[in-house]
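What follows is chain A.
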Amino acid sequence: MTLMNCLILAFLLFGIGVWGLIHRRHLVGMLISMELMLNAANINFISFAYFTASDSTAGALFSIFVIAVTACEMAIALAIVVSMYRRYKSLDVEQLRDLHD
Partner candidate 1 sequence: MSYIPNYIIPDLLLLILPFLVIGSRLFVKDNSKIPWRIANIGLVLIFALLNFIPLAGGSRFFINNWNVSDFGILMREVLVLSAILGVWLSKDYFNHGGDGKPAMNQIAEFIGTIAFATFGGITVISACDLLTFFLGLEIATIPMYALTAWNKRDQLGSEAATKYILMGSVATAFELFGFSYLYGFAGTIRFDAIQTAASNPNPLLWIAILFLFCGIGFKLTLFPFYTWAPDVYEGAPTPVTAVLSVTSKATAIAFLVMLVYGPLAPVREQIAPLIALLAGVTLFVGNLGALKQSRLRRFMAYSSIAQAGYIMIALLGDSAMAKTAIIYYLFVYALSNYLAFFVFGIIGHHREESFDSLRGLSKQNVSLAVALAVAMFSLAGIPPLAGFFGKFHLFFSGASTGHYGIVVFAVLNNVLALYYYLQVIKSAWADEADEHLTPLRMTRRQRWVIVLLTVAVILIGILPFLSNNVFAGFTF
Partner candidate 2 sequence: MDTLLFNLIWLIPLFTVLVCAPIPGAKAKLIKGIHGVSATLVLLLVAYLTYRLYTLSGTPANEAAAPLLLQFFTDIPWIAALNAHYMVGADGLNMFLLLLTAVIVWAGVFVSWEIKGNQKVFFALIQMLATSVYGVFMSMDLVLFFVFYEMEALCMYLMIAGYGSGRKDYGGKKLTLTLAFGSSMILATLFGLYFESGIHSWSIMELSKITIPMDFQMWAFPLMFMGFAVSSSLFPFHFWSPDGHASAPTAVSMLAAGVMMKMGAYGCLRIAMFLMPEAAKIWLPWVVAFLIFNVVLGPFIALRHKDLKYITAYSSISHLGLIFLGLAAITPVGLRGAALQMISHGFLTGLFFATIGMIYERTHTRDITQMGGIMRKMPFLGVGFVIAGFAGLGLPGFSGFVAESTIFIGAFGQESTLTRIVTILAILSITTTAVYILQTANRMLHGNMPAKYETLTDGCFREKLIIVVLVACLLLIGIFPGWISNMLDQSIAPIFAKISAATAPVNGIGG
């Protein structure tokens, strides 16, 4: 397995995330696909760190931090989603149409 494979994998993961994001209408589903995208980035870091990078610790470190940060972000996101649910009694993004021109 080469760097290229990993990058392609990451890219595919990213693409899947994007696809899910567009395609899903359920908020939690969208959050999950967003996670996919973030982790694609992580894979990039790791693989660069493993194969090429002169300063390989940085990559690994970076990915760890990313995981942490993403966790907080998800926490907030879920909180908001919950409050959403309280208002709309559903998690369908199609309902988010009150704010528009």
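By definition in this document, contacts are C-beta pairs under 8 Å (C-beta built on N, C-alpha and C of every residue); 3 or more make two chains touch, one makes a residue touch a chain; residues count from 1.
Candidates were picked such that all candidates are chains of the complex that A comes from, given by their letters.
None of the values given here were measured: they were computed from a predicted structure.
Between chain A and the candidates 1 or 2, a touch occurs in this complex only for 1. Residues of chain A touching candidate 1 in their complex: 10, 14, 17, 21, 27, 30-31, 34, 37-38, 40-42, 44-45, 48-49, 52-55, 58-59, 61-62, 65-66, 69, 72-73, 76-77, 79-81, 83-84, 87, 93, 96, 98-101.
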